[in-house]
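What follows is a single structure, and I will ask about it in a moment.
Removed from the display is one protein chain of the complex; every other protein chain stays in position.
Take a look at chain A:
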């Protein structure tokens, strides 16, 4: 009895072929083991406890592995019994065991399914149609064209439904004509990512646009510790939170794309000396921006959403020079500042900050709304119209606007190529172009009711003075300082979304 292996029989035995040549101790041991198993009180199957039964030293357990640990085995006296494998399928080491066993072991289900293992795929998948599913998957991987092209027929006007669009295999764009500047810029960004450098200098590269995929990886930038020798004090340790800075000065950028505005942790942005004519409204996403330099561009107005940043973290705001119109030369509908005085104030009085003594008042630090320009109402195509009495303020969007809002939300819109556009009706082409621009800007939102819109219906300019933020450190206005209001343009989604009078 001492020779017996105390634990349950090795499972692998089941998979062994019966025609196995060569004697092995395992098959001969197994039957006698089963005999003793029936006698053992450990295996009372009718009432199996959840935990192991108590073990007493007085118990007569002939097959206790612990006690027989050093007991002699059949192989020879004085040799330790060695075990191999897991506790449930434990097996005494067979001295005659050969590596040839390995081949047979392969028939055992390892639990790992690989695409190349067809026979295993059939047995391991639980459901009935499992193998078919696997084959379908394999086919679709091998032959994506077999799934059918994007259904865009010229004969019908029907737009692709989302379901159809999803079944389209996503093509991988490989741009062979990537410009030299983009390649250099990408190398700089990659270098920064690798070194954990949080200051990205893309200046003087003659960039005309920010290519796709250039700035998006910076979201995952990890800063590396810069300590080279053991510091003498705790102050020598620096924060590993990246202080993300992007410098794009002296390029030929005409627009900034949408990727830049997805970097929510961006702290410093400089686009000095570029050819920007407008800033997109989604600059509001850069809520942790502290320094913004937009000097030496071709900006004639600023997005109204930028004011939200001025109320937040933004402290350094370099604006001049830019060809902003002067408030003295434009038509102003309502003066918001300095109107407390009697009569019609002169423009010099309006543009003068309150005189104060001692501590600067709280409004010396904030942006001040100076005036509101007249409202331009736009028709459904975005052309300015004269407001007539028949067109009352109506919050309900037009049918065109409703359809456009559905259109811009359709997937796959960005992947329509120029050739495919030729198949569309001529009316739809500019609308699709607009929808693509809408996507590139990250959507437009009404500045009054905050709803998404595609076609603005009203536009006006608000004049705000931001002198505390301009040029270097944030400082309060001095007493009686002349205000230099800047034009911020706002858009509304309907003729009812206009400034409150």
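Operating definition for what follows: a contact is a pair of C-beta atoms (placed from the backbone, for glycine too) under 8 Å apart; a residue touches a chain by one contact, two chains touch by 3 or more; residues count from 1.
Criterion: contacts and distances are computed from a predicted model.
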Omitted chain (choose from "DNA replication complex GINS protein PSF3", "Putative F-box domain-containing protein", "Apl6 protein" or "E3 ubiquitin ligase complex SCF subunit sconC") - UniProt protein name: "E3 ubiquitin ligase complex SCF subunit sconC"
Omitted-chain contact residue, chosen from A:257, A:280, A:373 or A:397: A:397
Hidden partner interface residues of chain A, rising order: 157-162, 380, 394-400, 402-407, 409-410, 425, 427-428, 431, 449, 496
